[in-house]
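One protein chain omitted, others in place.
The letters A, B and C name the chains in turn, as written, and every chain counts its residues from 1.
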Amino acid sequence: MILFLAYSAVLLSFFSGLLGLMMHRRQPLLAFNQYWLAKFPTVNQRCQSAMADCLEEKRFPILLRRAVFFLLGLSGIFAILAGLSVLIGQGVITDQISLGLPWLPWHVRFDCLSGFFFLIIGIAVSAVSLYGPGYVNSYKESQHPFAVLALFTGLFVAGMLLVLLADDAFFFMIAWELMSVASYFLVSFQHENPANRRAAFLYLLMAEVGALAIILGFGVLASFSDGFTFDALRNAQLSTTWASIAFVLALLGFGMKAGIVPVHVWLPEAHPVAPSHISALMSGVMLKVALYGLIRFCFDLLGDVHWQWGVVLLILGTVSALGGILYAMMQPNLKSLLAYSSVENIGIIFMVLGLSMIFMDNGHPQLAALGLLAALLHAFNHALFKNLLFLGAGIIHHQTHQLNIDMMGGLIKKMPKTSVLFLIGCMSISSLPLFNGFVSEWLAFQTALQVDVLDNGVLRSLIPVSAAALALTAALAAACFVKVFGMIFLGQSRSHHCDKAHEIQDKGMLAGLSLLAVLCFLFGIFPGLIISLINNVAGQLLGETLPNDAALGWLWLAPVSANQASYAPPLVLIGALIAAGASFWFLRRNPATVMRRAETWDCGFGGLTPKMQYSCSAFTMPFRRIFNKVWIIDERVEKDMRGAMDQDVAAIRYHLEVHDHSWPHIYQPIENGVNTLAKVVGRIQTGNIRTYLGYSFATLILMLWVIS
Amino acid sequence: MNIEQLDFYTQAILSMAALVGLTSFLMLGQGRLLRLIFVFAMQGFLLTLTTVLAAYSLNNPHLYISAVLTLALKVIFIPWMLRRQVVQMNMHRDIEALKNNTAVMLGGASLMVFSYYVLHPIVQSSSVVMLNALAVSLSVMLLGMLLMISHRQAIAHVVGFMSIENGLFFAAIVSTNGMPLVVELGVAFDVLVAAVLFGIFFFHIRTSIDSLDVDLLNKLHEVDK
Amino acid sequence: MNWLIAVLQSMLFVALAPLLAGWLKCCKCYLQNRKAPSVIQPYRDLLKLSHKQPVVAEQASWIFLIAPYIIFSATVLAATVVPFIAVNLPTSASADVIVMVGFFAFARFFLALAGLDIGTAFGGMGSSREMTISSLAEPAMLMAVFTLTMTASTTNLSLAIAHVLNEGLVLRPSFVFALAALTLVAIAETGRIPVDNPATHLELTMIHEAMILEYSGRHLALIEWASQLKLMLYGVLIANIFLPWGIAETFSVQALGYGLLAIMGKLAVLAIFLAIAETLVAKMRLFRVQEYLSFAYLLGLLGMLSHIILEASR
Partner (left out) sequence: MIAAYLVLLIPLIGIIFFALAGHREDTGKLNVRFNGICLLATIWLALNVLNQGTIISSGKAFLIDPFNVYLIVLTAFVGFTTSIFSAPYMAHEKEIGKLTDGRLKLYHSMFQGFMLAMYLVLTTNNMGIMWVAMEGATLATVLLVSLYRTPESIEAAWKYFILCGVGIAQALFGTILLYYAAVQIGDGENALLWSVLYENAGKLNPEILEIGFVFMLIGYGTKIGLVPLHNWLPDAHSEGPTPMSAVLSGLLLNDALYAVVRNKMLVDGATHSTMAGYLMMGFGMLSFLVAAVLLHRQKDIKRLFSYSSIEHMGLMTFAFGIGGPLATFAALLHMTVHSLTKSAIFVTVGHAAQLAGTQKMEQIRGLIRTQPKIGWGLLIGTISIAGFPPFGVFTSEFLVLLATMHSYPWLTLPLLLGIGIAFAGLFRHVQPMVYGDQPKGQKPIAANLWPVMIHLALVLWLGLAIPGFLAHWFSQATLLISGSTPL
């Protein structure tokens, strides 16, 4: 039954893609309808007229779009149901599909870990399918055919779900690559922009490299076992060296997809250029699938984790978290910023996962479970709020036709509903209390604080440092999202487009956002709901669950023990409401103090203009000063002079570009290297036939000499 | 085993091998096209003689067919065709300046030694004569390739190509008394068609680059120029 | 009963906050040879502001309007978490020290947004600087607090302070670092000299004031009160974590009374120290603040490391 739900989810998303292909098939459908009408004139007239109605030229595309997203949404709901039921039932369901290699059918396994990620995908996909129909309306059919979008969206979602179901290396890779390739087409959807093409190429290239690393990782395992099924791989007996090699390969492969520094460069390029609901899925969900892969590979297939791996994850995670948020801060493009922020969040997840490994190998499975729980919870939360923010960015883009934060402003009055929802996303991602982001970060801190139980001096000093970095990351994230919300929604609008923007009319789009926002808040207040589910994952994967996670009642969160730490968000909420209500009531009771609107104070110069406001780059200038080694900063001020002796300034232009270090230091050399190599190798092909004959001759002589 | 202990047939074959090898060397150092073609025809004739010899002494009638084919193709048709081309192209007065001729000749000599070296393991399973014959044919092959590498005229290339075929035939006749007839016929057919095609190509190349110098055929390459 | 005491204590906390501000101002005036205002002058100011009609900028949106309430309630919530006159409070269990830092972040988030909301250069400048400073200060603070929580192996402030209290006088090098770090952070976070000057309105230097420039009436009152609360909160944290003696462990009237007296005494002394420091030290240039805060961060980290390596090593 549960498996049926899971399969339905996959198939529905697949069919939604296929249905999308019908976009250009109105004529055949019409003809079919005519034929059908002629053949069975007696069968339900109403049905036929309804058919004909649907096929009417104007209505057909709209209806089809709705139908496609309806199927997608249904797939999301089925995924949620499947995930929930397996998490609650705590079962492990296996199955085989007779596709694939003759001696290796596709093995399917649906357990709590898969179920949890099913849940994430399901929620995200449901929200996206509410949002989608309104969003894709703005695409012109001739330039951006809906069929392409729908097909690859369906395949993308199906691919992600299949990755979670896969129980053998071959099937896993097929699903994995299906996901990559489908999303590649989505990234390149608006391919008339060079940026999209470049991003898509980079993305596919890195996906390919990553996939090769993963295959190799499986290959290492497979060469120590007798098959490619995960069952066989689990039983592989590896030496520590080989296990570490496998781990490094998996880390490279999955890390590339997840976007950890320094293999993250595709992410901030690819996510922003895809349609927003796809960016949401990519950033919010696909990265989680990579995470799933890593967890599956390390905790499930390799089994015996080593603390050294944990240290590697911890360090990489710390670097990614800090790097991600610092780069995010400098981005003027909203979606790039969100993409970099995904790097940050993935970094946090990796950090905690690393802690979990360290505790696991040091004989503290309970703490390992805590770490895993924190990581999974953060993954879940990140999926919620990152989706929310990307969808919000989509609405903003839809209404203002731009993504440059420096060109926005004042949208809070023009788009009140969107602004509230977006604010909730910003607060969640800044990990403010009462919202879900805070809970997982709190758990992450709690995990790090358990360092006392370890014996190893290196770890004992390393973990606090990373905890400090985590604290810094959280603070920087808050700063970053203050900037985002402040620049976009507050103040005065900085551009013409923004001035004319208005609230989105499509209810579905807002409903998609609202769903996510409500969940962000709900799981911020009642994290116990989701934590008890994740506990089952930890139980199945590590064989350990958290102790008395509900000893103080279900309102409380006490992951280790009530004496060590506890958090009761509902009580905090009540307290906050009381405090705010009391002060509000106390101050507003006097009717004489009704407020009055007046001009904003302009220092007496007269006439505030939007240009006087702090801009995005101005806001982040102190950070640029403080962390200036982190970026490659290209900052120029150009002055046009005029007047006598060119003494007066006519105009000033300020130019700022901030770049990622990894590009010129890692990728550029590789690219140049390949080109140079090609040039050198190209010399063998001189174009002269006598040279070619010489090669043939020399090869023959050489070979004869070799064998004799 | 000394040569005087062998029967007359073997002695003859060995002599033929030596002569065939010699013609290859002659071709290698030859700068004039007409002489090159003549030497090539000589080689073909030696091959025919060898085939007849083998057919006669081994009483193997199908080798006669093969001899006739060789005679027709390698001694008469191809040299005739090439000669005609040379005369038509008015190249019979040209002398191709061969670079490093001495080195090439020395290389050719060492190739001969190399052929013996490579084929040495075969001695265990057969006679020294076979080794000699095979080594000579291998070196004829290699010398043919060397000829192609060192000469720039397309006609010389064809000669080299055909001389490689000669080497092969020699090996086939001496070591195994010829291949099965079907194969022989097939190979002969291929050679015939190849010869015809070469004729066509000379025409095409001439119309295209107005010369038969293969060094001028260098438009397709991967080098930055 | 516990809950009642907790609530009462919090209310007391909130009520006493302006008093501390008044006392501090008095001390500074004495030190600077000025005539001091009354100690209860802050109360008068708040009352006056709360009766005035607020004037709101045209630009301002609802964020600007609700921000004071949010800032105030978040700070109040933070105050409820900190043991003021007694330990073993249920409020500390429902929100531990990390949550407390979260409340500060919450308040700051909205303060910065409010600064950006009105669309002037001042507001943006204040927000930018505030977020910069706090994003450096917050981790330093967490580090300092973690030293305590790791020593007590709990993040529950009540339990942690009780742990320090029961341990008796133990000289911990980590606490020295943590104390230094926390003090530096407290100065930065509460907008005191040398990081910020609460009395200035010069555009080049102001941070906190820049953000609240457009506030007036009850909104200003709330924000002022909140910042006074924050000052007091840091004072209480420093006093009760590092010198917890005197705090009430049982809920008898006598113990609570002693507790109140003890904390008021400690705060009074702390305020004197602060006033002296503010009088002696000059305000820093804005871009030297990072060095100051990095130093605090480093101290916090050193505290944590010295705890792990020196004190809890096995």
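Methods note: a contact is a pair of C-beta atoms (placed from the backbone, for glycine too) under 8 Å apart; a residue touches a chain by one contact, two chains touch by 3 or more.
Since we're looking at a predicted model, the values are computed, not measured.
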In the full complex, displayed partners of the excluded chain: A, B
Touching residue (missing chain; options B:87, B:103 or B:193): B:193
Per the touch definition above, residue among A:55, A:93, A:200 or A:298 touching the missing chain: A:200
Chain A residues that touch the omitted chain in the full complex: 98-103, 143, 145, 170, 173-174, 177-178, 180-181, 188, 191-192, 196-197, 200-201, 204-205, 208-209, 212-213, 215-216, 218-220, 222-223, 228, 674-675, 677-679, 681-682, 684-685, 689, 692-693, 695-696, 699-700, 703-704, 707-708
Interface with the undisplayed chain - residues on chain B: 118-119, 121-122, 124-126, 134, 137-138, 141, 145, 148, 154, 157, 161, 164-165, 167-168, 171-172, 175-177, 179-180, 182-183, 186-187, 189-190, 193-194, 197-198, 200-201, 204-205, 208-209, 214, 217-220, 222
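As a convention for this text, only the chains that are shown with their structure count from here on.
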Overall pattern in which the protein chains touch one another (line/ring/star/complete/other): line
Averaged-CA centre spacing for the pair chain B and chain A, given as whole angstrom: 69
Distance between chain centroids, defined by C-alpha means - chain B, chain C (Å): 100
Centre distance in Å when chain A and chain C are each reduced to the mean of their C-alpha atoms: 36
Chain C contact footprint on chain A (complex, rising order): 409-410, 412-413, 423, 427, 430-434, 438, 442, 445-446, 449, 451-452, 455, 457, 460-461, 464-465, 467-469, 471-472, 474-476, 478-479, 482-483, 485-487, 489-492, 552, 556, 562-568, 571-572, 575-576, 579-580, 583-584, 587-588, 590, 592-603, 608, 610, 612-614, 618-623, 625-626
Chain B contact footprint on chain A (complex, rising order): 679, 681-690, 693-694, 696-697, 700-701, 704-705, 708
Interface residues, chain C side, partner chain A - complex: 50-63, 65, 69-70, 72-74, 76-77, 80, 91, 93-96, 98-99, 102-103, 105-106, 108-109, 112-113, 115-125, 127-129, 131-132, 134-139, 142-143, 146, 149-150, 153-156, 159, 213-214, 217-218, 221-222, 286-287, 290, 297, 300-301, 304-305, 308-309, 312-314
